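All protein chains of the complex are present and in place, except for one that has been dropped.
All chains are identified by letter, namely A and B, in their written order; residue positions are counted from 1 within each chain.
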Amino acid sequence: MSDWTKVPGHISTKEEHGETTVVVERAHVRDACAYARDELGFNVLIDVVATDYLGWDRKGVSGYIGTASGRDLNTPMTQGLQALPDAKPARFSMSYHLLALQQGAPRVRLQCWLEDGDPIDSVIPVWPAADWLEREQYDLMGIRFHGHPNLERLLMEDDWEGHPLRKDYPIGGEPVRFSPAE
Amino acid sequence: MSTTRSHVGRARRWPIVGDPIYEGSRIPRRVPTVLDVPPALHETDDIMQVNFGPNHPSTHGVLRLIVDLDGEQVVGLSAVIGYLHTGFEKSMEQKTWWKAITYPERIDYLGYQNNELVFVLAIEKMLGIEVPEKATWMRMLLCELNRIQSHLVYLGTSALELGAISMFWYTYRERETILDLSELVAGQRMHTRYFQAGGLAEDIPSGFFPEARKFVEIMPRALDEYLTILDRNQIWLERTQGVGLLSADDAIALGQSGPVLRASGVDWDLRRDQPYLAYDQVDFRVPVYTGGDVYDRYRVRMDEMAESVKIVRQCLDRLERMEGEPWIADDRKVVLPPREELHTSMESLIHHFKIVTEGYRVPAGEVYVAIESPRGESGCYVVSDGGPRPWRVHFRAPSFAALQATATCSGGALIADLIAVVGSLDAVMGDVDR
Partner (left out) sequence: MADDPTRLRDYGLQSERLLWPTKGPSKFEEELGVEELEQALGITTLAKAVRWAQTKSMWPDTFGLACCAIEMMSMVGSRYDLARFGMEAFRSSPRQADLLIVSGRVAHKMAAPLRQIYDQMLEPKWVIAMGACASSGGMFNNYAILQGVDRIVPVDIYVPFCPPRPEALMEGIIRLHEAHMAGVPPAYDRKQVAT
């Protein structure tokens, strides 16, 4: 197994469901990716995913409330629950999924956290595959990549306003009339 | 030019070393996905910009290519996508886990079974439930049938675009047989929605195995027929060999996977190297070719079809011995109880009610699952907050990565070759735009 503490900007490593998630500092993302590719052999960039955690630890998000110790039969709303989801360090997480073309297919998720408006370096110099992947995340989540040669909207129209996949962007669509009475 | 330049089933595995197809890297410098017109040609009047608009006859869906031509030669290329952007990821956040399984199928609408599988595998990974063997083998069988079906569509449409029009009808004849099998099992030809978190939605109907056996007998003969029609056809060889070159290093740098990667000489297949379902218990070969051109991608897919037939045969052998076994897991928090129990057991009734109305809850966490779809590595990144609905779902689309390689593959190609290249990358626009 790779020694993740040597990655530039390393903050923490987590193993869950058989997957390794390495959290790095936002400023060192490009160096961390280059390190992973050159030193540790993760030569394929599989995916670049941004996740918006707005409203993550607000009540009612997931439909349950729990106490820190778990289930409390005396509090009606806590029936059949697990613990509250842990608070996230920032609003957005950027995950870089990497794959090494080696025996056993080692994979890793390099993750960094950023707030709305924080700049993050583009990893195109490390893998050219990041071109459209980052453009898509800019288009749908509004994360600006510093150093991207062509940061334009990719999937939405060029003059679209807003970033659809954010949690404060409505689902859109329209109400459906199920009967003439409505 | 009568023999191929590569062979199947090489004994040597990764890393592949050998003569590179071209020297260095051909990935465009400025923007990796845009082929820029050379500065020398900028000033002249010789450049014509042609718009291969979103509605064009090569049946790859709504892809828009803005092509700069110097005569017949492509000197500039950029792709505009998004004409089929459906907002899958946001739609799935609004639905419960159960209902959200209906959506991924429509993303890659040719490899629909694989998209469904990857999402269901992600849910099961987070839930930590164990799927019974029968369901695993049946899923594998259906996914391999889907692979054959997808490659048949690729072959038919790709040949159609290059002018070998009659291939379309030959491949669709076999495709109808596969769709009949899907209909027999799941009730619908495409977008079957047959996989459930925990197994299959229903038991395998009894008439399925004889029909599948019949298909397995006719398919190798059909494959021979296709090879006879295309593989020694001089026009086909001239239009596909040496066209759309992509070296192994460039393919890896561009995040390619699947047949495009294997045609460039990289021996990588997730079914063998990171086995999911029961792929480590079946015997199949992985075709690898080193030419990196359109012809090799075609040969990889043809060989993959033959290997898929072998896998289907082995799955049938195994499944026929599993009559009467459970097809879905027993975990009542996730899986609906059988209807007979609802009449007698109060807990079953409550479980049924909770699962149907609120939906089962998936523990908080994030997971990434990848499988080998007909187009390459198809992955699903799911973040759950512990509730009945997904928090974030993202699909890693192999066609998205494949289209990024268009500019690299098309350097110096003629416009007719561009059609061949885009066809060989086998990009499904639903997968690209999601």
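Rule of thumb we're sticking to: a residue touches a chain if its C-beta (ideal position, glycine included) is under 8 Å from a C-beta of that chain, and two chains touch if they have at least 3 such contacts.
Keep in mind that what you see is a predicted model, and the values were worked out from it rather than measured.
Chemist: Among B:34, B:47 or B:190, which residue is in contact with the omitted chain in the full complex?
Modeler: B:190
Chemist: Just one of B:61, B:374, B:398 or B:423 touches the chain that is missing; which is it?
Modeler: Checking the options B:61, B:374, B:398 or B:423, the one contacting the hidden chain is B:61.
Chemist: Among B:31, B:65 or B:84, which one is in touch with the chain left out?
Modeler: B:84
Chemist: If the hidden chain were put back, which residues of subunit B would touch it?
Modeler: Spelled out for subunit B, the touching residues are 53-57, 59, 61-62, 82-87, 90-91, 102-103, 106, 109-110, 112, 153, 157, 168-169, 172-173, 175-176, 179, 189-191, 429-430, 433.
Chemist: Name every residue on subunit A in touch with the hidden partner chain.
Modeler: Subunit A touches the missing chain through residues 156-157, 164, 169-174, 176.
We take it that only the chains that are shown with their structure count from here on.
Chemist: Quick check on the complex: what are the subunit A residues that touch subunit B?
Modeler: Residues 16-17, 19, 21, 43-47, 49, 51-53, 56, 61-64, 82, 85-86, 95, 97, 99, 101-105, 107, 109, 124, 127-129, 131-133, 136, 140, 149-150, 153-157, 164-165, 169, 171-172.
Chemist: Spell out the part of subunit B that touches subunit A in their complex, as residue ranges.
Modeler: Subunit B reaches subunit A through residues 14-15, 27, 30-34, 81-82, 85, 87, 89-91, 94, 125-126, 252-255, 257, 266, 268, 270, 273-274, 358, 361, 363-368, 370, 377, 379, 381, 383, 385-389, 391-392, 394, 396, 400-401, 403-404, 433-434.
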